[in-house]
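Shown here: the complex without one of its protein chains, the others still in place.
By letter and in written order, the chains are A, B, C, D and E; residue numbering begins at 1 in each of them.
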């Protein structure tokens, strides 16, 4: 039950359709997932988001799989169910093994608990951790 | 201004001191950071946390630097200032370059905005993303 | 699958029913939405919440539509799916156009990413921003 | 105590300096606030963020002051202290009165409490709120 | 560095001063803490908040100390440093021992990590947990 309808190709405007085509070409698949179909109501945000995500997630100093793991971690901490599903799927597609998934979850769980302890105790930052 | 005092070696009890000694030995440094000194008021939680963090953060299917990047990502999304500082410092110690840091931040920022969009639109999970 | 049952008019007690009646009268509709039906298990909280929401959301220095936009923004950042749906619907009922919705989402996404960057970098507040 | 140093004009590279100049020109002030000085370590993210924020925050279907109020709301829910300060200051500069500020806070507080109630009770979305 | 000034008794208006007096009388202390002094800019919200907090935190089916522990738990999960400090202090004043504090923190940490695991795995709610 999305807050806006998911636009199919017939409903999307020309600008949105151009982004859909680019998604298909870059990903080499005919499938355009729900996130983009919902954003299609606002073609400017659709295009800006798609353009930026490609730049950010492309290979660089960090490899694409590591970036997906980080994405899953943020999505979990932010409680975004859609994002957890879509980026876990993306991480698998980029080579995440079950063992890597298990360790990813263990780190997320560890961080979540020490985050809570540090916040509940208002621990002051050590001088040596400052820039 | 921590919620509890940070126990120095003279104030910590025997059980807490044993953990401090283990931290020093494993990390090959004399320095015990504030997080552990605050947890020392409850030696059982101190020991359980230190034991678990070593298991979780040790090399495995993911390398220790990748685990630190994930830790920073979770800490950022949870808004834990202490944890952002301590784990960014840990990531640097394990080899994170400024370029890697820049990309880490870009992924965190990207995920944060698409998390918000997916949540604000309540996007339903695509069938193909389900296990 | 709510955590408590949603009380229909026959199940709600007299105090809760009085609030339902007030909701119907003020909103000029027969429909009482699920939120109030769940709160009806605790008539005191039901009444306090309904009374306060009317005071807060009524016209003042900010107009009611702007207040709904703010409500959607907070609900998104807090990850409350029910609230995103109900207050997006309320905003539409008060005149939010698709273009306004698009801009609302763009601001929420923008804020989410700069929030993450500021937190990940622990940016100190500029002197000139202090009261 | 930022996680990275705040680059002054002498330390920033040419690309970052060009963004600083653009900030100065667009805002008609010589002052470049800490957020941009920290981002200057990664000129690509600095430029992408600055470009996007201008597009998103410019007048459109919503006026700039309303956008700042939404920004403060998101920043509060995300617990970003820097962002709360900088965007409250921006809202004041764009005409937010103390009365408007008071109502903004009241809506944020109201939403936060009903968000919590809806989540704690896992209220199902009413059919009529669905798109 | 608060976003608004903290009003002292001379600066607060008559309505705010009446709330300050009530705080002093009910708590049997001359001290009015910063939270109320900041809220005093908006006497209506100040009064509504103070009135509601007394109702909610008074003895009932749960005793006041248990309520403070819950308050600290929520404040920690929401990352509110001020609230963690003020309600930990309140809990101590109502009898929280160091052992109780230690257990409170351990439960918060435990919940934080299982919350993260359940979210990262999108665990479906068991039929038997439904109302």
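Methods note: contacts are C-beta pairs under 8 Å (C-beta built on N, C-alpha and C of every residue); 3 or more make two chains touch, one makes a residue touch a chain.
Remember, it's a predicted structure, so these values are computed and weren't measured experimentally.
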Could you tell me which of the visible chains the hidden chain touches?
A, B, C, D, E
Of the residues listed, D:2, D:43 or D:79, which one is in contact with the missing chain?
D:79
With the missing chain put back, which residues of subunit E would touch it? List them for me.
1-4, 6, 31, 33-35, 38-39, 45, 49, 52-53, 56-57, 60-62, 66-67, 69-71, 73-83, 85-89, 97, 99-100, 102-104, 106-126, 128-130
Can you name the residues of subunit D that touch the chain not displayed here?
72, 76-77, 79, 81, 84-85, 104-105, 108-117, 119-122
Please output the residues of subunit C touching the missing chain, sorted low to high.
1, 3-4, 41-42, 44-45, 49, 74, 78-80
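In this text, only the chains that are shown with their structure count from here on.
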Furthest chain, CA centroid comparison against subunit E:
A
Distance from the CA centroid of subunit A to that of subunit E, rounded to the nearest Å?
34
So which stretches of subunit D touch two or more other chains?
1-4, 44-45, 49, 52, 74, 78-80, 85, 88, 102, 106, 109, 116, 125, 130
